[in-house]
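Shown here: the complex without one of its protein chains, the others still in place.
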Amino acid sequence: MSRMNMIQAINSALDVTMGRDEKVVIFGEDVGYFGGVFRCTSGLQKKYGKRRCFDAPIAEGGILGTAVGMGVYGLRPVVEIQFADYIYPAFDQLVSEAARLRYRSAGGFTSPLTVRTPCGGGIFGGQTHSQSPEAIFTHVCGLKTVMPSNPYDAKGLLIAAIEDDDPVVFFEPKRIYNGPFDGHHDQPLTPWSKHELGEVPDDYYRIELGKAKIVREGQALTVLAYGTMVHVALAAVEESGIDAEVIDLRSLLPLDLDTIVASVSKTGRCVVVHEATRTCGYGAELVSLVQEHCFYYLKSPIGRVTGWDTPYPHAFEWDYFPGPKRVGKALRKAMED
Amino acid sequence: MSRMNMIQAINSALDVTMGRDEKVVIFGEDVGYFGGVFRCTSGLQKKYGKRRCFDAPIAEGGILGTAVGMGVYGLRPVVEIQFADYIYPAFDQLVSEAARLRYRSAGGFTSPLTVRTPCGGGIFGGQTHSQSPEAIFTHVCGLKTVMPSNPYDAKGLLIAAIEDDDPVVFFEPKRIYNGPFDGHHDQPLTPWSKHELGEVPDDYYRIELGKAKIVREGQALTVLAYGTMVHVALAAVEESGIDAEVIDLRSLLPLDLDTIVASVSKTGRCVVVHEATRTCGYGAELVSLVQEHCFYYLKSPIGRVTGWDTPYPHAFEWDYFPGPKRVGKALRKAMED
Amino acid sequence: MSAGNARPVLQLHIPEPICRPGDPVDFSKLQIPPAGTVKQPASDTPASELRDYAYSLIRVLDDEHEAVGDWNPKLSPERLRSGLRHMLLTRVYDERMVKQQRIGKTSFYIKSTGEEAVAVAQSYALAPDDMLFPSYRQQGLLIARDWSLVDMMCQIFSNTQDRIKGRQLPVMYSVPEVGFFSISGNLGTQFPQAVGWAMASAYSGDHRIAASWVGDGTTAEADFHYALTFAAVYRAPVILNVVNNQWAISTFQGMAGGEQTTFAARAVGYSLPGLRVDGNDFLAVYAATKWAAERARNNLGATVIELYTYRAAPHSTSDDPSAYRPADEAKSWPLGDPIERLKQHLIKRGEWSEAQHAALEKELDDQVKAALKEAERHGTLSTPPDSPESMFEDVFKEMPPHLQRQLEEFRALEGED
Partner (left out) sequence: MSAGNARPVLQLHIPEPICRPGDPVDFSKLQIPPAGTVKQPASDTPASELRDYAYSLIRVLDDEHEAVGDWNPKLSPERLRSGLRHMLLTRVYDERMVKQQRIGKTSFYIKSTGEEAVAVAQSYALAPDDMLFPSYRQQGLLIARDWSLVDMMCQIFSNTQDRIKGRQLPVMYSVPEVGFFSISGNLGTQFPQAVGWAMASAYSGDHRIAASWVGDGTTAEADFHYALTFAAVYRAPVILNVVNNQWAISTFQGMAGGEQTTFAARAVGYSLPGLRVDGNDFLAVYAATKWAAERARNNLGATVIELYTYRAAPHSTSDDPSAYRPADEAKSWPLGDPIERLKQHLIKRGEWSEAQHAALEKELDDQVKAALKEAERHGTLSTPPDSPESMFEDVFKEMPPHLQRQLEEFRALEGED
């Protein structure tokens, strides 16, 4: 056991899988000698040699295209896209190739790659260093989509993602790399070292993809969240005094619908929270599923708290970010109705 | 007035706008001399010269990239992406550039381009000539997304799209290019010449983006559909004997929520239909909006009838396609609950 | 400082082919050097000394059907007859399959007529376990690797024995057994994948190399640039082929940049060797590929080969080229037909005869017919498929809950019939 922040936990997951499996190979922009702009691959080139952890040309589509080929050969490439905002040039290789290869070859060829990419705002990154594009990947069949909310889960989920035989897009909410940011940007950040989920085993362990976690039990209302928003939701719940159940989805596809349905059937109320823009965001899918499966239990409309349908504005990021105040308001509204 | 199929109506829209505005320029793969693989640009190069309607290199990202620049100069580029399945290589230029330029420059620069692209299955096109990726564009702020269901609307909406000062993605459901296909693939197709909406003015007219159309009035249930699925929904409604109201959305973003809410508030039941895969499809957004705005009117869960969450399989396309039988079942289910 | 209004009026240049339907065919502007004039360099020559190869044309078979010059691979008559057989089989197969499409037994087909030397000779120049990342027009690779025609036809028919379960458009084969990668509908995506596969082979201390193919039109895609960049940077053991068959559906190769320079020249920009080869010359194609393979095997990295040929057939069964090019262009193509040229070469060498050729044609026709008969026993697209439930498989290795729910929905629907 060590105290780790999320960067260290991710680094440890990479280290552990590289140590166990020669087929794990890491590349991406600045990930080699330097160890990544967020330092997630720090030390890996030194430890495993530049053959196993190396820099790539600035060509996200080329990174994904070659990774698909490496996966076909039999390796387990783990590539980093420096910011989720820069995944779009790789979109075709992800959507048309990685996601569909098993299907179109009826299992004759597969490519078990993992794409790691930091997402989310709150670091004054402006509109091209703040996006959360998870919903465009969950709409594509053949990709798994994961977003952890803490170091312990990050390591266990990343190991599971790398070992998974299907392609996985692994989103890392950069705002919580260093601590469980709860949306109160004017208050000091608690570091992960002060949080129980900053306690991370040094060795190998996995967290199954597709299992949500109830991070707060409650009877009055169900909050569905993932990534940074888990902490924001928890803060909002505490501040509101509402006895809400907060579920950290962890994996968006596959999704742990059973846990969601059980909770909403119990509480009869639901609020969905994410940082991405609202229209056609992942929250829309959650609302659809909840209303389909829990219709007769619902006492009030399912609320959605999300980023606005605008780019993430540099100067107004705290007006954009769906912080505890906005979440709290939605909680109260769901209770009132 | 002429009898036109959808290809001719689209061709007429392009012709009319080119004739009115020298700034309209058309390019794309095979659209020049040949007139496009679906013949939508047929005759335009001959009429307006190759400067105004020309072939492009096979580089969807380059087509969009140069179109953005042309739009910045002050032209109104109308580009064709040969199949919607091939829009992904252009994703970054659409999402990061066309969609965000006005915002990031606070109106200093804009690019009023239109992307025309055939979508949808039912022509034995297999997994890469059948997709309906509209939901990944509606999730992106700054793009308008339109999908007509008949020649009359296609012409009026396309003219409005070209004249719109924001970028528009204009989806053309290729299965209804020649007639209002209702999903009964084993029956002969009625041509547009036999349909009232195949009656199209030769001259200029516009249909405002963001206005839905009630294509069948009813009291019992509301069906939300667009593109090919409007005809499938109508067939399913007739066959079911249910007095459903069928709304053709026509424009997905902006969306005519008022018409939807008025209808569902009246009927208390709703079924959403689209051809795209289900998870995080546009239907999810529709369900979310309806449950938010009509919660207290709803008598049964909102149904979703969609393509399955798999690629579009060549041999099983009629098992994949959400035909009248599947829609009919959802209608009955929505009535029973 | 500014040229002000004295600056000239700008004009947009739109490339246009020399002839269109109705025009007389004119290939007089093509520069076709005589066979045997291009020297063969050592396969370890630095790329910087090879630039001229991108602007010449490697040819072995001359107008008198003799094999001449440095690049003559001196293949045995047996091997050449075998190559002839595989090319001819490819052509016979193509003809037969197009007929199946015409009579509704399948939805779509793509011929490789006139381009058979590309796939067959390149396959011959590679080791059987080298990995192939083809486009949709290299069915000859499968045929040269003696893959089962019945199996190929079952894919064309999307029938019960289709190994990819009816999921893909006809011709989108996928045959791991002979190292033939699953063909994508999206142009060019296989190019960087081949580079990645080759990088993985090098990473693993393997000895297998990769080869990939794109068309002239496809060179404009991003994946082409990615492939050349990554191949150059990591010195990947891969052969990157550009089949310049002059057309991309209705669009002539000038629209991809072929008006200004060759496609082999693209390689020069990355300091990769770019060989330009007479694509209808079996011997030249073989020799150039062998040279590139040797280079790759010796850890000297990738080669780009432009195969200069002509798409004699329509783009696909959905296409009618008479709408955009003179009908008789194919016949006037100055580099002739690859099968005819190899045949004449063998005859010239006394290793083949018209009678033998006719007999071979008959034999292959029978072979294809027999295969067709067998394949049809497993159904065609026009006979109803029998396992639609398989549609839900292979999206993931294990079916996740949401797909299980959808499968149940589907079953319930089916149950209602």
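In order of appearance the chains are A, B and C, and numbering begins at 1 in each one.
The definition used in the following text is that a contact is a pair of C-beta atoms (placed from the backbone, for glycine too) under 8 Å apart; a residue touches a chain by one contact, two chains touch by 3 or more.
All values derive from a computational prediction rather than experimental measurement.
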**OP:** Check each of C:181, C:247 or C:270 against the chain that is not shown and name the one that touches it.
**Re:** C:270
**OP:** Among A:44, A:59 or A:113, choose the residue that contacts the chain missing from this document, as touch is defined above.
**Re:** A:59
**OP:** Quickly run down the residues of subunit A that touch the omitted chain.
**Re:** 29-30, 32-34, 37, 50-51, 54-62, 85-86, 88-89, 124-129, 278-279, 308-311, 313-316, 319-320, 325-326, 329
Subject >> Contacts of subunit C with the absent chain, listed as residue ranges >> reply: 1-5, 7-15, 47-48, 51, 124, 127-129, 199, 201-209, 219-220, 222, 224-226, 229, 232-235, 237, 254-257, 259-261, 265-272, 297-299, 301
Original post:
Footprint of the hidden chain on subunit B, which residues?
Top reply: 25, 51, 56-57, 59, 61-62, 65-75, 77, 89, 92-93, 96-97, 101-110, 141-142, 144, 165-166, 210, 253-255, 257-258
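We take it that only the chains that are shown with their structure count from here on.
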Subject >> Distance-to-centre winner among chains (Cα means, whole assembly as reference) >> reply: B
Original post:
Cα centroid separation between subunit A and subunit B, in whole Å?
Top reply: 31
Subject >> Whole-Å gap separating subunit B and subunit C, where each centre is the average of the chain's CA atoms >> reply: 35
Original post:
Using mean CA coordinates as chain centres, what's the subunit A-subunit C distance in Å?
Top reply: 41
**OP:** Quick one: which residues in subunit B touch 2 or more of the other chains?
**Re:** 61, 85, 88-89, 127-128, 279, 309-311
Subject >> For subunit C, residues that touch 2 or more chains besides their own >> reply: 165, 167-168, 172, 184-186, 222, 395, 402
